[in-house]
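First, the structure itself, so that you have it in front of you.
Apart from one protein chain that is not included, each protein chain of the complex appears where it belongs.
Labels A and B are assigned to the chains in the order they are written; within every chain, residues are numbered from 1.
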Amino acid sequence: MTALSSYLFISALLFAIGLAGALTRRNAILVLIGIELMLNAGNLNFIAFWRFGPHPEALTGIMFAIFSIGVAAAEAAVGLALIIAVYRHYKTTDLDEISSMRG
Amino acid sequence: MTLPFAILVLLTIAGAAAALTLRNLVHCVLALTLGFVGLAELYLQLGAEFVGFAQILVYIGAVAILVVFAILLTRSAGPTSKLAFSPTWVLSSVTTAAVFAILAWAIHSGVVTSNPHPTQPEVTVKQIGDALMSRFALPLEVVGLLLTAALIGAVTIAAQDKREMK
Partner (left out) sequence: MAWIVHNLWLIPALPALAAGLSAFAPRQSRKLAASLAIGSMFLSLLLSLCALTHVLRAVAQEIETRQAFNFPWLQIGADWLQLGWVLDPLTAVMVVMVSFVGLLIFIYSVGYMAHDENFTRFFCFLSLFAGAMLGLVIANSLLLLFICWEIVGLTSYLLIGFWYQKPSAAAAAKKAFITTRIGDLAFLLGMVWLYSQAGTLLFYDNGAGCLEQSVLIRLVAQTTAAGMTVSTGIALLIFFGAVGKSGQVPLHVWLPDAMEGPTPVSALIHAATMVAAGVFLIARIYPLMAVHGGAELSFIHTTTALRVVTWVGAITAVFAASIAVAQDDIKRILAYSTISQLGYMMIGLGVGGVAVGMFHLITHAFFKALLFMGAGSVIHGCHEEQNIRRMGDLRRFMPITFATYAIGMLALCGFPLLFSGFWSKDAILHAASEWDVSKLPFYLATVGVLLTAFYMTRQVLYVFFGKSHLSASLGDSHSASNTVAVHHSSTPHESPTVMTLPLVILAALSILLGLIGTPAWPWFTAFLSGQQTHFDLHGFAENGVLATMLLSTIVFLAGLALGWWLYGRKSIESSDTPDVLEQRQGKIFNVLRSGYFVDSLYQHTVIAFVTWSSRACDWLDRWIWGGAVRIVSWLIVGFSWLSRSLDIFVVNRGFDQGCQNISFGGQALSRLQSGRTQSYLRIIGVAFAAFVLFLIWGHHR
């Protein structure tokens, strides 16, 4: 197993863990944590490819990772603000109870 | 695959797993922080120092704190009596397993391995700064705009209604 594939494997594992947590946990904040984890796994993917993959461009991977971190931060802020607002209305953060957008 | 590397990886994965399986939310956040630290170390291993430090600064310094604040504001701290996992956890686990299987198989079957030991690219912070100001100026400005919007949005959404205060 090459170094690249091992890093990719790690990132895949992290992604899977993040997805599992986002899908199975009841608390909304934990879903957000899972999403952050998935984003981080993606970042790891980018950096791994920057380090081991063919790179015509020397900076693309880094740049992508930097911007991703920035966007993730913004998204975490908005997401948590939403959770707080939702908590104010429903008095709970349990996702199973917040299902009024039913079809 | 040296031993430090293996320990690091284990730490990261353990932290991530713990973050999503512990009952106490604050414990989850602390475990998450551990995971972030491990990831930062991986970045340093890979030679992306700037990204590593950015990871520590932003993720651990901002996102994790933010999550802690959220936990405290939503009174989710402390042990809860309710179930931790949703009723449909089986189906979700199966789905996740499928996704992981697909990804693993993809990685295994089609990794680009033309060069088993490629050279490490030399990137300095000055180069990153230059690129940010020239080539990546537009994304930089856009991310700035995005952050502004996110800031205002978050404040608006989370601001307390005057009515609710009464």
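Definition applied: a residue touches a chain if its C-beta (ideal position, glycine included) is under 8 Å from a C-beta of that chain, and two chains touch if they have at least 3 such contacts.
Values in this document were obtained by computation on a predicted structure and should not be read as measured data.
Engineer: Quick one: which of A:4, A:19, A:33 or A:84 touches the chain that's been left out?
Structural biologist: Checking each option in A:4, A:19, A:33 or A:84, the one touching the absent chain turns out to be A:19.
Engineer: Given the contact definition stated above, which residue among B:83, B:98, B:133 or B:152 touches the chain not shown here?
Structural biologist: B:98
Engineer: Of B:24, B:45 or B:86, which residue touches the hidden chain?
Structural biologist: Final answer for the missing-chain contact: B:86.
Engineer: Going by the touch rule given at the top, which residues of chain B touch the chain that is not shown?
Structural biologist: 86, 88, 91-92, 95-96, 98-99, 102, 105-106, 109-110
Engineer: Spell out, residue by residue, where the missing chain touches chain A.
Structural biologist: The list for chain A reads 19, 22-24, 31, 95-96, 98-103.
One rule holds in what follows: only the chains that are shown with their structure count from here on.
Engineer: When the centre of a chain is set as the mean of its C-alpha atoms, what distance in Å lies between chain A and chain B?
Structural biologist: 6
Engineer: Tell me, which parts of chain B touch chain A in their complex?
Structural biologist: 1, 9, 12-13, 16-17, 19-21, 25, 28-29, 32, 35-36, 39, 42-43, 46-48, 50-51, 54-55, 58-59, 62-63, 66-67, 69-71, 73-76, 82-89, 92-93, 95-97, 99-100, 103-104, 107-108, 111-116, 118, 120-123, 127-128, 131-132, 136, 139, 143, 146-147, 149-151, 153-155, 157-158, 160-161, 164
Engineer: State the interface residues of chain A toward chain B in the complex, per the touch definition above.
Structural biologist: Spelled out, the residues of chain A in touch with chain B are 2-10, 12-21, 23-27, 29-30, 32-34, 36-37, 40, 43-44, 47-48, 50-55, 58-59, 61-63, 65-67, 69-78, 80-85, 87-88, 93-96.
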